[in-house]
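One structure coming up, written as structure tokens, with questions to follow.
Entry: chain A
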Amino acid sequence: MSDNLLTLSGVHTHIGAYHILHGVDLAVPRGQLTMLLGRNGAGKTTTLRTIMGLWRASQGRIVFNGQDITALPTPQIAGLGVAYVPENMGIFADLTVKENMVLAARGARNASAIDQERLQWIFSLFPAVEKFWNHPAGKLSGGQKQMLAVSRAIVEPRELLIIDEPSKGLAPAIINNMIDAFGQLKAKGVTILLVEQNINFAKRLGDTVAVMDNGVVVHAGAMKELAENEELQHSLLGLAL
Partner candidate 1 sequence: MTQLATHDLTVRFGGHVAVNGVTCAFEPGTLTAIVGPNGAGKTTYFNLISGQLKATSGTVTLGGRDLSGASASERTRAGLGRAFQLTNLFPRLTVLENVRLAVQATRGGTHRRGLNLWSVWSDHADLLARADELLESIALKDREHELVANLPHGDQRKLEVALLMALEPQVYMFDEPTAGMNHAEAPVILDLIRKLKADRSKTILLVEHKMDVVRELADRIIVLHNGTLVADGEPAEVIASPVVQEAYLGVSQKEAA
Partner candidate 2 sequence: APLAWSQANEIRIAHIYSRTGPLEAYGKQTQTGFMMGLDYATGGTMAINGRKLVVIEKDDQGKPDLGKSLLAAAYSDDKADVAVGPTSSGVALAMLPVAEEYKKVLLVEPAVADSITGDKWNKYIFRTGRNSSQDAISNAVAVDKDNVSIAMLAQDYAFGRDGVKAFKDALKKAKIVHEEYLPMTTTDFTAGIQRLIAALKDKPGRKIIAVVWAGGTPPFNALADADLQKRYGIEVGTGGNILPAMTAYKRFPGMEGATYYYFGIPKNPANEAMVSQHYKQFKSPPDFFTAGGFSAAMALVTALKKTNGDATAAKLIPAMEGMSFDTPKGKMTFRKEDHQAMQSMYHFKIKVDPAFPWGVPELVHEIKPEEMQVPIRNKR
């Protein structure tokens, strides 16, 4: 089935006086893992923030699950079943790990109300989350914070996961765990949109790929196709997968 859970068409975004996105067209197929690649400053983060309504698109349309969300306020977009992990991880440093998780679990009033099975699964993926359960999140190591950020996004079932560079700062062992986790989530029908620099990640997980440059999507297609075409990789990314 090739219907798209999320589509952006002709999205322009301005930040202050700067014109950052110049008509982004992007389709995220349902149940697949989409990779968003591109140089530093290409506009990947800006695209994700625009989807979440954290920046406002000045032109164009964003449609999620058949609903136009271009002008919806952020909480409502999240309420439709979107989880977002920003580039800076968005950890509440003054709150404990537990409190961070409780907030992420919208249905739970306190820690004991979080789905225990799911929580155990998260603990098995990211042992640090369990180990530092009652510690202030601000004191975690860089990688531990990243784990917490991803844990928050998956603590409850969501239709779409949007993650800005999930593997940043993680040790290889943990990256493996994360790849497994995304695989399991995908199997459950979750759609995932990732910005990622890690090649292993991209190769092992990606179904579809979009490459951005200068605020527009310059290539979109199947991951396989890009992985096999070295010439294309060079011209788009200047790298070999």
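Selection rule: all candidates are chains of the complex that A comes from, given by their letters.
In the analysis below, a contact is a pair of C-beta atoms (placed from the backbone, for glycine too) under 8 Å apart; a residue touches a chain by one contact, two chains touch by 3 or more; residues count from 1.
The shown structure was predicted, so the numbers you read here are calculated from the model rather than taken from an experiment.
**Q** Name the candidate, out of 1 or 2, that touches chain A somewhere in the complex.
**A** 1
**Q** In their complex, what parts of chain A are in touch with candidate 1?
**A** Chain A reaches candidate 1 through residues 15, 18, 38-41, 45, 87, 128, 139-144, 146-147, 165, 168-174, 176-177, 197, 199, 237-239.
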